[in-house]
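Here the structure is laid out as structure tokens; the discussion comes afterwards.
With one protein chain withheld, the remaining protein chains of the complex are depicted in position.
In order of appearance the chains are A and B, and numbering begins at 1 in each one.
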Amino acid sequence: MATETHAAAGTAADAAHGAASAPGMPQLDFSTWGNQIFWLSITLVVIYFVLSRIALPRIGAVLSERQGTIMKDIAAAEDLKAKAIEAEKAYDKALADARAEANRIAGEARAAIQADLDVAIAKADTEIAAKTAEGEKAIAAIRASAVESVAAVANDTAEAIVASMGGKADAKAIAAAVTARMKG
Amino acid sequence: MEGQLAHIGAGLAAIGSGAAAIGVGNVAGNFLAGALRNPSAAASQTATLFIGIAFAEALGIFSFLVALLLMFAV
Partner (left out) sequence: MATEAQGGEGGGLVFHPMDQFKIKPLFGGDTIEWYTVTNATLWMALAVLAIIGLMVLGTSRRATIPSRIQSIAELAYGFVYKMVEDVAGKDGVKFFPYVMTLFMFIVFANFLGLLPMSFTTTSHFAVTVVLALLVFLTVTIYGVAKHGTHFLGLFWVASAPLALRPILAIIELISYFVRPVSHSIRLAGNVMAGHAVIKVFAGFAAIATISPVSVVAITAMYGLEVLVAFIQAYVFTILTCVYLKDALHPGH
């Protein structure tokens, strides 16, 4: 310490004096009290004015300003959050609208296709019905002619059998018998 | 002879430091016991803890001072 070297010369000189007058505890050497109290009061006054005039108002201002900034930032953040929520809502709404539109278009397309299909099916059904009717008519004609042919064959066969057995065939009776058989 | 008696007195006065140590230990120990029972109240009572310790320790410092006075000032 600079003081030590500085005071070293003086210390040597007043060593004898100090040893003679100062009691064992330097704290109880009342001859130094006035000096200490004088300098202490200057120190305290200086510290008090520096703190109360400059430092403390400044730090207080900085702290309250920071508090204000933080409050403002929090408010701004909340504002932004609200905006974000609003935007999300709008986006959701647009999405829902688009979805509904798409559903509507798809439904329309489906309905149109269904209508076309119905028409085509109906047409095909009528055609099929006509073809079926024709076919049935042809089958009925064929069946009728077949029955006639069977009756004629049966008559002929019956005449021939009767003739071969030596009897004289009554054409009327044979025809009646064949008709009765074919019905049974 | 008188100086030696003063030294003996100083040693006896130093016992007071040990007594103050007991006091400080009592304060801190009881604070800890209470704080462990109710930790939520502990933080608000640290100032009281330090005040209690300071009062207990001041008396030990007094005995230390008496010892110093006997050593150096008598």
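Here is the rule we use: a contact is a pair of C-beta atoms (placed from the backbone, for glycine too) under 8 Å apart; a residue touches a chain by one contact, two chains touch by 3 or more.
On a predicted model such as this, the values are computed, not experimentally measured, just so you know.
Q: Residues of chain A in contact with the chain that isn't shown?
A: Answer for chain A: residues 1, 3-4, 6-7, 9-11, 13-14, 17-19, 22, 24-29, 31-41, 43-44, 46-48, 50-52, 54-56, 58-63, 65-66, 69 touch the chain left out.
Q: Against the chain that's been left off, what residues of chain B make contact? List them.
A: Residues of chain B in touch with the missing chain: 3, 47, 50-51, 53-55, 57-58, 61-62, 64-65, 68, 71-72.
Here is the rule we go by: only the chains that are shown with their structure count from here on.
Q: What is the distance, in whole Å, between the centres of chain A and chain B, each centre taken as the mean of its C-alpha atoms?
A: That gives a centre separation of 70 Å.
Q: In the complex formed with chain B, which residues of chain A make contact?
A: Result: residues 23-25, 28 of chain A touch chain B.
Q: Which of the residues in chain B come into contact with chain A in the complex?
A: Against chain A, the touching part of chain B is residues 68-69, 71-73.
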